[in-house]
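Yeah, one chain of the complex is gone here, protein chain that is, but the others are all in their spots.
Chain IDs A and B follow the sequence of writing; residue 1 opens each chain.
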Amino acid sequence: MRIKAAFSYQLKNYFKSFGWVYLWSVAVVVILPFLISLLLGRINIYDISNYLPQLLPAMILSFYLFVFGGISYDGFKLFIQNGIGRKTYFFSKLYALTIILVVGEVINVLYGIFYHRFINAKKNPVMTFSVLYGHYFNSAAANAVSVFIITILFIACIMVTGMVIGSCLGLFSRRMQRAIIVGAPIVLFVLLAVLVMLNDQTSLKMTWIGDFLLFIVGMGNQSNTGHFVAFAPMLSGAIYFIVMLLISYRLTLHFRVPR
Amino acid sequence: MQFDFNSTEPLYLQVAEQIEEAIFTNSFEEGTQVPSTTEISKQFHINPATVLKGMNILVTHHFLEKRRGLGMFVAAGAHAKIREKRQAEFYDDYVINLVKEAKKLTLPETTILEMIKRGFKNG
Partner (left out) sequence: MAKSKPIIIKHVSKSFAKQQVLNNIDLTIEPETIYGLLGRNGAGKSTLFNIITNRIPSSSGEVTIGGQTVTNNDELLNRIYLMSEANLYPSRMRVKEIFKLTAQLYQGMDMALTQTLTKQFGLNVNTRFSKLSTGSRSIMKLIIALAVDVDYVFLDEPTLGLDANHRRLFYDDLLDSYAKRPRSFIISTHLIEEASSLIERVWVLQGHQIIINGSTEAVLNKGFAVTGPTVDVEAYTKGLNIIGHEALGNLMVHYIYGELNNDRPIPDTVSISHIDLQRLFIYLTNQEVATVEN
């Protein structure tokens, strides 16, 4: 297997693009408003906490992994031209993105601590999911670790969703892809409308779907926020991740060029 | 050296003939090295295997000799051997065709002999 060469190539490129996405996001979200208020002469009322959302790096990371997880076919094209098959392409990409995910999440946590201490101490905990699961265990360390895992799994699920969408689109020609990108949201919207209409008659909360959703997030009957069952999202997240990963893998094996 | 890729003669025979001709006209002198398979192949865009096949014909005729690790050399006495070979082939290569054509044109034997005499005198 040429996995080592493929992996190091992918990782290098991902880090490069990840850095660029970070830089641009910071430029757009932080520096641009700063410059505008400078131009308008209102620098005295510029407050960084108005512009620097606590979730910024988490959003960048999720967005990045969704998009770059979704870019599948172009990578495959390049790899098959360079004598590397679909399997190695898939796994090298998965491993490289996973590294980005972990590194990105560590940055998020550090940023969270920084934000908590220097920018806005009153609002928000270090990790967002603490609000839901931060007090499930008795030890603070166990809680921190479990919330960290849940966060990583959550972003991994976003990533793998991007991968499935990307590998699905990769099977179709450019023209077909455009049709799907335009058509799929419309179909989804119609489906949702139908669901809402049905919901008028029988409340969604009463059905098994509602129960199921509550079970997934780990909201038991008697648990308060912060005390949701931490194992529930871990389990459901892991299952979702694995199933979607398998789907994406199977789809990737069907890539061909020319399509 | 020149090759006619549209010719009906197999390319390896053309290679053999061209090198033979070069030896016969002393372009390649006895005891000297002839261009390598690769050189000829590159120069004339001929597959090296084809070139080698042509050269090997000359080796079996002892016009060329292989020197291990060095390449192909024109064998001693190659020039004389080529002349001998061509003399032996002269009847088949020229006379038969000449007579065939003469018969087609209904030229009698005596006329042909006269022509040959004239040719020798003028040449």
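Operating definition for what follows: a contact is a pair of C-beta atoms (placed from the backbone, for glycine too) under 8 Å apart; a residue touches a chain by one contact, two chains touch by 3 or more.
The structure presented is a predicted model; accordingly, all values stated were derived computationally and were not measured.
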Checklist entry - With respect to the chain omitted from the figure, which of B:9, B:84 or B:109 is a touching residue? => result B:9
Checklist outcome for this item: Residues of chain A touching the missing chain are 1-3, 5-6, 8-9, 74, 77-88, 253, 256-258
Next on the checklist: Suppose we count only contacts with the excluded chain; which residues of chain B make the list?
Outcome noted: 3, 5-12, 37-38, 41-42, 44-50, 104
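We adopt the following convention: only the chains that are shown with their structure count from here on.
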Checklist entry - Where the centres are mean C-alpha positions, what is the separation of chain A from chain B, in Å? => result 77
